[in-house]
Each structure stands twice: as structure tokens, then as C-alpha cells.
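A single protein chain has been removed from this complex, and every other one stays in its place.
Note that the chains take the letters A, B and C in the order they are written out, and that residue 1 is the start of every chain.
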Amino acid sequence: MIATHLPVLLILAPLLGAILAALSRNGVAAWLIGLVASALTAAVAFALLWRVQAEGVISYRIGGWAPELGIEYRVDAVNAFIVVLVGIVAVLTMIFARRSVLAEIIPERVASFYTMMLLCIAGLLGIAVTGDAFNAFVFLEISSLSTYTLIALGRDRRALVAAYQYLIVGTIGATFYVIGVGLIYLVTGTLNLGLIVERLASLQSSRGLIVAEAFIVIGIGLKLALFPLHAWLPNAYAYAPSSAAVLLASTATKVAIYLLARFLFTVFGGHIDVGSIAFGSLLIGLSLAAMFLASAAAVVQNDIKRLLAFSSVGQIGYITLGLALANPTGITGGLLHLFNHALMKGAAFMAMGAIVLRTGTAKLDELAGIGRVMPWTAAALTIAGLGLIGVPGTSGFVSKYYLILGALEAGHGWLAILIVASSFIAVLYVGRIVEVVWFREPAAAAREASEAPLEMLLPMWGLAGVTIWFGVHAEWPAGLASAAADTLLRMVP
Amino acid sequence: MNFLSDPTLLALALALPAGATLAIAMLGRWPNLREAATLLAALLLFGVVMTLLAHVLAGARPELHLASVAPGLTLALKIDPLGMLFAAVAATLWIVNSLYSIGYMRGNDEPRQTMFYACFAIAISATMGLAFSSNLFTLFVFYEVLSLSTYPLVTHKQSPAAMRAGRVYLLTLIGASMVLLLPAIVWTGLVAGTLDFRTGGILAGKLGDDALALLFALFVFGTAKAAVMPLHRWLPAAMVAPTPVSALLHAVAVVKAGVFTILKVSVSVFGIETLQTSGASQWLVYVAGFTIVAASIIALRADDLKRRLAYSTIGQLSYIVLAAALASPVAVIGAGLHIAAHAVSKITLFFAAGSVYTAEHVTRVSQMDGIGRRMPWTMGAFAIGALSMIGLPPTAGFLGKWFILDAATGATDWFAVGVILVSTVLNAAYFLPILTRAFLRPANGPRQEAPLAMVIALTVTAAGTIGLFLFPGVPFRLASMIMGG
Amino acid sequence: MTETFGPLSPAVILIVAGLLLPLLKGGLRNGLFLAAPVAALALVWALPLGPGIAIDWLGMQLVPLAPDRMARIFGTAFGIAAVTGALYGISQSSGLEKATALIYAGAAQGIAFAGDLVTLFVFWEILAIGSTLVIWSNGNARAGLRYALIHVLGGVLLLAGISAEIAGAGGVAMHPMRADSIGRWLMLSGILLNAGAFPLSAWVADAYPKASWSGAVFLSAFTTKAAVLVLIRLFPGEPALLWIGLAMAVYGLIYALLENDIRKLLSYSIVGQVGFMVVAVGVGTPLALAAAALHALAHILYKSLLMMAAGSILRATGETRLSALGGLARSMPFTAVAMLIGGLSLAALPLTAGFVSKSAILAALAEDQARFYWFALSAVSAGSFLYIGLKLPWFALFGAPRATVALEPATSMKAAMGLLCVLILGPGCFPGWLMELAPEIAGVPILTIDHILFQILMLIAASCIFVGAWPLLQPKAGFTLDVDWLWRELPRLVVPRWRSNLDKLRLSLSAVGEGLSQGWSAFREETLRRLTLAGNWPTGQIAFWATALLAIYVLIAAL
Partner (left out) sequence: MTATRLKILLALVALLALLVVADSFVTHHASFGIDGTPGFAAWFGLLGAAAAVVIAYGWGRLMRRPGERVDD
């Protein structure tokens, strides 16, 4: 009974949690509700994954309506993968958030913070599982609006400006997306992704489709911070409350990338060749620009959260590069990197959250020698950093290895070199952190600090641990990513 | 009788130093216990490695599967003669180096000693992993771990100069390995369909001659630890580190890891025959030759003792690279022997340099007047090390040079022969003046040796330098077995 | 048979003794210093001739001890030199010199008995190390360094040649060959460098006089003669050796004639005399090779004696320049007699060992009908008498005393010199002894009237020239430029100029670099500024990019 309703349960759990949290008006209760709801979500996500692996694609019709009329939730290897990722991060973030939120959010707003968190999670999961283009827009808006609020809840006044900018940019993106979806509806007369695919097959002219695709890709591009549409992201992540930054960095852009991949390969894949030289090289070019320029910008940042945010833009470049390669290995690499990057960036932002909690600052020059007093936190940050570089033994290496392999398979030897060359920039910014954190005499802020509380260390080390674990035993995530890639390329039914 | 199986021993070889790291970290508050832990681990490791050595000489090739990272990427160990040679050298020298470190670190009141010993142990563990790796991926992993674990050692003094040197060190090593070595490995995997080492190579017939040469270049320059010019600058820069670290870098682990990698790749990825027939390594003869001569000329003019030794190392490493480039069975034997010979001689030289520094705070050649009269044991050992660097019998340095020269004349590569001729004279020209200064100038003080632990260590390695010449049996057998796998 | 001696070889005895020597003190040290060479010499004769014993080293079959007749001749010569040298130098205070002299002598014995190329090379290098240390123990760093570098070069040339030989022929055995490939030329040049062959001869006169009064005795005996032995073993009959040897003989003669310093003169003379041996090796007949070996033996005897005399003079007066000496015949009669006997033996006066060996060499040339070389060497031989039998005694021993004798030669020194005098005159009077060593020379007429008369006429003729051309032969302070100008003076002239040009270049480069670095730092600052502010784009800019990308996308897709 429950098993058949899993897809909708996935959305309902956080959604209901959000309502309850909003009603509770009590910080502690709201946190508990959030924790339970996200734990439930994660459990459902894993159950979904298990079912997909066991039985193949799951189609769930809301209210039993046919896809032509109603909304279909459709879970396959691709979004099961994403859903699991969001589920894991959601739970860990909730565990982590309590202390951080107490310190960063004024007490009256704590409950609404958790409400927004849960809403955001619900929205992201919705985007992931829905098989309906317009429904995706709705969920996109839910997650975006809650995100704006989350960012604005930050104490720093710059958070407001950042949230406002994100609001505008996000709205432009959503608008672009909805325009694209509208165009598709005009052409095909349906919003269901599966039906769109079927009906596109009989389409004569693809002119309208091209414009639709353009709007959709650029619209999602804005959400996923595709270079050069990324400028909203660094400030948003840097000034958002620490736990919000963890959630956003690990999931928000990732889900947007999923949506992009879904449209590119599943919807348009059969008609507009993604691997075509023109389009492929545009996406490759933008990805490379992100990998180099955003990483370079990260090198000179003094605020570590901002540094990590720029790093995110750069790492997204790797993911989109993997997609742009449009071969199984490349896409596997891209999706795997999506997964790995979410985990390690989550660990990094958690570590920064802990450091901010203890020292009140995220400025590199004020954090000299922090490794002496917060060794576990600093170690987690270091491991995440090594993962960002792609040092072997960390999960970052495995995904980059697949990317290089994909580039070589595509016959782009130079691209392989550029991938590793850009990783070298990561050495620079991670090296800066490591050097200051471990090998400098402790600064004032560091001398007064102490190690982060256990409830923050645990989720942080959970993520740092899997960064190492998946670096040594990457078969599970690599298998998931590979299955997802095959699904995207329709190599499996 | 043999209750420890080979795979267990193999795992122990990595686990012992790694475990020592933990023990050292926990015993940080009790220096005596901490040092005891280091020495104990070193002795145990020596026992394990020697047992393995006996088995390998008897024909065993122990294997151990650690983890499957992803399809095509496995972490696995397998002992072959070349790796055994390298591991035996490193394990043996770890004991002496530990002994020496104790004398040095205490004699100079160095700070952060716990960190020092801990990182040292990780580096040894990584070296074992590197030596025993059974595929390119495993080798790469341990190569990087070695780079990272030695970074805190290079920056040990934490002065601005040390931090700068550390940056150069890490950026060069990691940078080259990522930008060049990693693509080379991936390319190899793609072309050969496997990353496993196989004597005779896995690339035969898989690539054209030009592509082979390019791939070989990626491997050689990607392995910046081998310090082939122009990727050599990190080595003299890293001289800011305490002397036991320099000894580790130059003799035991880091640079040897570099030349070991190049040699291993030549033998077990390309295959000597493939290199020979395709001529893919011919260009390297010239690059290595240039490095040898240029490094020697720079060393000639360096007044700072450790800098001179550093450039000497660069030159000596390129002998091994030259051997790999000559790509013949004899050359491989020479390279293998030279790894062992250079290790024991160069560590002697660095020990002596550190001993002179500890006793007299002398760092420059021009300050060494009469120091041989004041520290006869130290400088006597230095003299033996220097003879070995020149390659004169009866010192170990002769062994490697002999076979490499054999390979060069055998291939009638007169350029390589000329390089060896010139560099031998240059080596003499920059080492002998140190000796004349130390022994022939009048001493300006009473006799005063370095702490006993240091003197013992450097005497042992100096004796080893001569002993290796007189009894080269075991390393020679190992080196001869390299081509057989 | 050799197995009974196990690893014991004259070389090992001497080298081990040399290594032990620094650990001993006083009488014990002197005792070992003297006993070891005696034991080694005894062993040279105790070793039965045979193929020797083979050991496996680095996969090669080495024969570190291969006693044959040639080895015995040279072993005897080196042994006598070591015994008398040790006796002579026993009052030397430098313990280092004693220790290294033994190692040096041991290495020479090692070369004499080496049965393969690798053993040869190993002892070759120990020889170089030992001799360098002997020079260094007198405190002259620079000359020792030059000596060491030259010999490192020679050693590695030999090594390259040997490895080429092994790569080519596949064996480490010593066998006669011709210099017919690059590898063999490398080997030959390495050996010739040690033999002091022109143009790599300058080191002899540069290094030997820098040793102590006793050290020079050892030096004069081993290195060059060991090289002659190796030539005999490897390159008998090599035609190139004929003219190389002649060049050495002429070079030695002319430079010795011009030299003012006794020990330098003797050093040049070594080159000249080794030239005789090299020519004989170039002839390559059994007689010629035996003659070369005997000449090496004789030469070691009389040159040791001459070096001892020179050492005594140095030790007594602190002076070795002829222009600053004189009248020593009266103040140091024993030394004077020793010097005369040594000199006359070199000049091949009948009844000395030198007469026997030089006669054998000329006889070998005659037998081979090497007319040109016979006449040339005869002429050089007459010339040699000018400096060794006339100039040297005339200016050092006779005339007005110019230096005070502060120190009489010690009894041990006199004993050593006396012993050598006996060893020179004995075989000179009874050449049969030498014929037993080397039966090949049995047919050579030595003590026949016409031959004696021939030699005496030569010597008197040379004396006439000496007296007649006396003003031209006046010793003058100074030095004669030699090939070593190339590595001693030329760099001094060239390097500063080179450096100044380099500095100029560096200056202009640094000006360019300055400009570049200014440009770079401006660029860097601008980039840094941009990168730091990278995230702070106005919203409009993002919107602009979104639109622009949209347009590009559509454009690309439509095309």
C-alpha cells in the first residue's frame, strides 16, 4: 500500500513537516519536526531507489488521472539517484542545523527557518520526481521562494541584497523556463514529459522547439549558476545562514542540473543532437570558462564561504562538461561529480558553519592556525578540499577520472588536459586554506575558539567520511551514475 | 613455521608505519616513548620487509587486493623485484634515519617534533604502498599521499621562506602529477584497457611511435619527483627543511619514488622492448643528459652545502632516468642498483651536512675550513659518500654507473657516454674541494663531533656505501630479476 | 695452487695494512709500515704462477689474482719500491701519508695481478685515490685537486672503454687488442693518461713535486708504470704507441733540460723514460715487451733512488731548485753518491740496471727493424745524459754551496738509498738475474765490448756538448709553459671576460625583465581586483548575459 505511494510520500513528508513546523512556532519543536520529516524523506528516497533498481521505472498518477490530464510522477534511475542525494543531505543538514541556527537566527524566526528548509526540500524533491513540465515549474517556484527567504534570514545585511538579487535572477530564470514550457505546449499540446517525447517524434519542423529549448536551457542555466549566469550565487551562499548554505550548495544547483539533463537528453535528445558540434562546444566552452575563471576567482577570495561558493561555480562546470560530452562515460562522470561534489561541498560548508559558530568569522586571514584548536573541523574541511582538488583516495578523484576518460573517449585529449589543469587551480585555493588553517601561528580568533560540538561534527564527518569512502569504494555511486547515464542516453528502456 | 602469510606481511608493511603514525601522535607528550615507537616501528618494518625480500628472492610474488574503487580502478598491491628493491632500501634507511633524526631534532631543539615523526611515518607508509603497487592507479594514489605527507615536513620551520618553499614543493609535485601524470595514466588505461603493471609492458602495438613518445613524455615530466629539468626547482627549494627531512626527500623516499615511477613505467607499462624498438625514449637521453651536466655545473658554483647536494641529487637522479631512456636490460639493472647505491650514499652526505650543522652551525662550503680535523668521523663519512657520488670504487656509486655506462656503450650511444664522462669529472670537481677544505685547511677549534646518535647513523650508512660495493649480491639479484618480473 | 692463498694477495695485504695504520701508534705503526711491503714482496714470489682464482661479482667472472710472469716482474718492481720507500719514509711524521702510501702501493700490486678488466679498473681507481691522498697529505690542496680531476677523467675514460669492450666482446678477460674502435680508443686514452702520455702529461710534473720529501718517492714509482703494464697486457704492438712514446721521450727530455727544480726535472724525466717503454710496447714483440717490463723495473729502482736523493736534499735544505743549491757533494756525500748512481743508471751507463733494460729496448727496436725509432731513441738517450748525469750533479752537487744543510739524512733513509744502489748495480753487473726474470732478453748482447764502448762514446760525446754549451744549460728560475696551461691559465683568462659579457647580457635582460614584471604586476593587480569582485555583478549584467546566451543559443541551433 505504502510502497505504491512512495513518490508522493516523498513530497508529502517535507510538505506536511513544513506546515507543522509553521504551526508549532517553537524553535525546538520545529527542529524536531524537520528532523523527523527529513529522516522520513530520506527513508522514502532510499526505498524508491531500491524499488527502481528492483522493478524499473515507477509511474505514479496523482489522483489516478491519465497523464494527458493529470500529473504524473515518474521515477527512474536518474531521479532516484538525485532524490537519494537530496534525502541524505537533508537529514544531515537538519542534524547539523540546530546549533548553527541557534547562534545565527533570531529566536522568533527559528520556526520559520525550518519551515522554509522543509519547503525548499519539498520543492527540490518535487522537481526531481515530477514527470510534468509545468508541475516542475511549480516546484521550482516553491523551492526558489523558500530559498530567497532562507538567504534573507541571514544576519548579515548583505544577505538581504544577495537574496534580492537572487530573487530577481531566479524570477527571470523561472520566467524563461515557463516561456519554454509554454512553447512546447503550443507545439505538442501536452505538459507531460513522456507524452512530449512521443509527440515530438511526429513533429515536422523543429523551429519552435529550438526556441523552446533555448528558453528552457537558459532559464535552468540561471538556476544552476551556469557561467556566466552565476553571479548571484557567491553572495547568496556567502551571506546565507550557515545551514542554509549547506543545503543550497549541496542540493539546489544539483537538482537544477538534473532538470537540465532531463530536458537535454530525455526531451530534446532525440531531435536536437546535444552532442552536435555547435551546441556541444557552446556548453563545453561555458563549462571550461566556469572551471577556470570561477576557480581563479576562488583563489583570491578572503571569505572562505565565498571562496567555496566560487569553487561551486567552478565545480558545476565539471558537471556540465560531463553532460556536454554526451557519451556514457562523460555523463557518468558528470552525474557522479554532481553526487560527490554535493557531499564534499556539504562537508566544507558544515565545517565553515562550525567555524563561524566558534569564531564568528569566515575570513581567511582571521582564521590562521584554527586547525590547532578545531582539529576535527579543520580536518573535515581539508578532506573536502582534497576532494575538490580531486586527490586520489577522495571521491573527487573518481568523478574527475570518469570525466577525463569521457573526454578521451570523445576524442578530446586537450579537454582531458584542461580538466586536470583546472584542478590545479583548486590546488591553489585549497592550498591557501590548508596553509593558513594548519601552518600559521594561531590568530586571535583561533586562540579563543574551541572544537565544534559533537552534533555538528557528526554530520560533517559523515560527509567527509563518505568523501573518502567513495574515493576508495566508488562502485556504488559510480554504478548509480552509470545507470542514470544509460537511462538519459536511452541505452536502457 | 611461517604463521605470517605473504599478504599479511604485505599489509603489515603498509600498516606498521601507518600505525606508528597513530602511536606517535598519541605519545606526543612523552618524547622518549614517542621515539621508541618510531624506532620500534622501523625495526618491525625492517623485519617484515626483509622477510618479504627473502620470499621474493625465492621467487614468490605476493599480492594483496585492497579495494575496488570503480570499474577499472583498483587499489591493489603486488611485489615485484624492482618494488622490493625500493622498499628494502627505504625500510632499511628508515631505521638509520630515525636514529639520526632523534639526534638531530634534540640536538637542535626543533619544535613540533611529534608532527615531524608522525608525518615521517606516513611518508614511509606511502613509500611502501608506492613500491608495492600493482597498477598505475595505486601508484598514483600513494604518489600523491607521499607528496601531501611530506609537505608539513618541508614547511617544518614555518618561516616565510619555508612556507614559500613548501608552496613550490607542493605545487610542482602535485601540479605536474595532476596535469601530466594523471592524463597519461588515463590515456594508458584507455589504450591498453588495463592499468596493471606487467613486465614487458601493456602498450606494445597499441600506439604509434610518436604517440608513444608523447605518452612517455607525459609520464616523465608528470613525475616531477624525479626532478628532470625543467621540473627540478622544488628540490633545492625544499632544502629549507631540517636535514633528516632532506635525507628523506633525497635518499629514502621522495626522489626515489620519482625515479622508481619512471623506471616502473618504462619496464612494466611501456616495456623495455617497446621503448627500444619504437625509440620513444630516445629524446629523454638528451634531456636527462642535459640535466646531469647542467645540474653538475650549478652544483659547482653553489656555496650552500645542502644546495650543492641538492643539485648533485638532481644529476644523480637523471642517471637513473638516463638508464630508463636507454631502455635495455643492462640499463635497467644499472638503474635498479643506482637507486640503492645513491640512496645509501646520498643519505650519508646529508647526514654529514646535518651533523656539521648541528655541531657547528655551518651551512656553507666556504665555512668548512678544517672541519674535517674537528669532526673526523662525520667528514670521513662525507668523503666516502662523495666518492660514491663520483662513482669511484670501492663505493656503491660505482655499481650503478658501471651498468649504466655498459648500457650506453652497448647501445653505442656516445652522447650518453660523453655525458657520463663529463659529469664524473664535474662531480669530482664539486665534491673534492669540500674535502680539501675540510681536511687540509687548519682547524679553528678543538675536536668536537655531533651527538652520538648522528655519528652512529652516518657511520653506518658510510659503511653501507662500501659494503654495498663489496657485497652487491642481493640488490644485484633483485635488479637482475626486474626484467623477469 | 693459488687457492691455498685464498683471498690473500699482495694488494690486500698492503691495503688492509694501510687501513689499519691510522689505528696504530709509534713503533707499532712504523713496524707495520715496514712489514707490510716486505710481506707483500714475499708473497709476490710465493704465489705460484697460474691462471688464478675466479670469483663471481655482479654476474661477471672476475679474476682478482692472476699471477703470471709479467705480474711477477711488475709485482717485484712495485714491491721493491714499496719496501725501500717505506724504509726511506719511516721517519716521515705524517701518519696519513704512510697509510695512503701503503694503499697506493697495494693498488699498484692489484693492477699487477689483476686478471680481468673490472678488477683492473677497481684498483685503477684505488690507485688514483691513494696517490691523491699522498699528495694531499703534504697539504697542497689545489695541485692535489688538479691531479684528482685528471685521474677521475682518466679513470672514467678507461671505464667507458672497458664497458664498451664488454658490450662488444662480451667478456671481462684481458686480451691483446688494437685501438680500432671508439671504445678501445677510450680505453687506450684512459691508460695513456695515467702513463703520462703527451699531451696529457703535464700532471706528472705538476703533482709529484707537490708531495712531501718521502711521498714523491712513492708517486714516482707506481702510477705510470702500472699504466705501462696495462699497455703491455692490452695493447702490445699497437702502432700508435710508437709515435706517442717517442713524443713522450722527446717531451720529457726537453722539459727536463729546461727545468730548474730537481723534483720537477725528475718528474719530466719519468715521462721521458716511460716514453721508452711505450715505444717498446708499440713494437710488441716478446723481446720488446720483456724489455719494456725490465725498463719499468729498472726505472722504478733508479727513479726511486733519485727521488730519495732529491727528498733528502729537500729535507736537509728546504730547497730543490738547482739555482739555489750547490756543493752538496761535500756536505751530503752519501746523498750525492746515490744521486750519481741513479742518474748514471738512467743514462744507461754500463754496469747499471738501466743499461741492461735500455739495451734490451734498443735491441728490440733493432730486431723489429724500426730504424727511425732506434735512431731517435738513441739520440734522446744521449740527450738524457745531459740533464740527469751532467746538469743535475753539476749544479746540485758541485760548485759553491748556496744552501745550508740543516738536517742530515736519517739512517733509515741512507739504508733505503744504499739498498737501491745495490739493487741497481747488482743486476747491472750480473744481467743474468734479469734474464731469469725475463728470459726473452737472453739473446740481447749487453756486456759486450762493442756495446759498452758504444754507450760510453755516446755519453762522452754528450758530455762534450754539455761542457761546450754550458751557458745555454744554466738553470734559470721560472717554469716552462705546458699543456696544463689549457686548464690552469686559460679559464683564468677567459672566464672573467665571459662573465663580464654575461653580466652585460644579464643587465640588458633584467631591463627587459623589469618592464615585463611591471606590466605583469599591473596586469596581476587588475586581474586580482576583478577576480575579488567577481561575484558582485549588478543584476542587470546577469540579465544581459542571460539574454545574450539565449540569442547565441537560438542562433547556433538554427544554423
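In this text, a residue touches a chain if its C-beta (ideal position, glycine included) is under 8 Å from a C-beta of that chain, and two chains touch if they have at least 3 such contacts.
Since the model is a prediction, treat every value here as computed from it, not as a measurement.
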Touch partners, limited to displayed chains, of the chain removed from view
C
Which residue from C:Ala107, C:Leu120 or C:Leu257 sits in contact with the chain not drawn here?
C:Leu257
Which listed residue (C:Ile465, C:Leu528, C:Ala543 or C:Ile556) would be found touching the missing chain in the intact complex?
C:Ile465
By the contact criterion defined above, which parts of chain C meet the unshown chain? Give residue numbers in ascending order.
140, 142-143, 210, 253-254, 257-258, 366-367, 369, 371, 374-375, 378-383, 385-386, 445, 448-451, 453-470, 472-473, 476-481, 488-489, 492
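As a working rule, only the chains that are shown with their structure count from here on.
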Cα centre of chain A to Cα centre of chain C, whole Å, reads 79
CA centre of chain A versus CA centre of chain B: separation in Å?
44
Length of the line joining the C-alpha centres of chain B and chain C, rounded to whole Å
37
Specify, in ascending order, the residues of chain B that touch 2 or more different other chains.
none
Could you say which residues in chain C touch two or more other chains, in rising order?
none
Parts of chain A lying in touch with chain C, wherever the complex brings them together
165, 168-169, 172-173, 176, 207, 210-211, 213-215, 217-218, 221-222, 228-229, 231-235, 238, 272, 278-279, 282, 293-294, 296-297, 299-302, 306, 309-310
Per the touch rule above, chain A residues touching chain B in the complex are 386, 389-393, 398, 401-402, 404-405, 408-409, 413, 416-417, 420-421, 423-424, 427-428, 431, 435, 438-441, 471-475, 478
Which residues of chain B touch chain C once you look at their complex with the stated criterion?
330, 387, 390-394, 398-399, 401-403, 405-406, 408-410, 412, 414, 417, 420-421, 424-425, 428-429, 432-433, 436-437, 439-441, 472, 476, 480
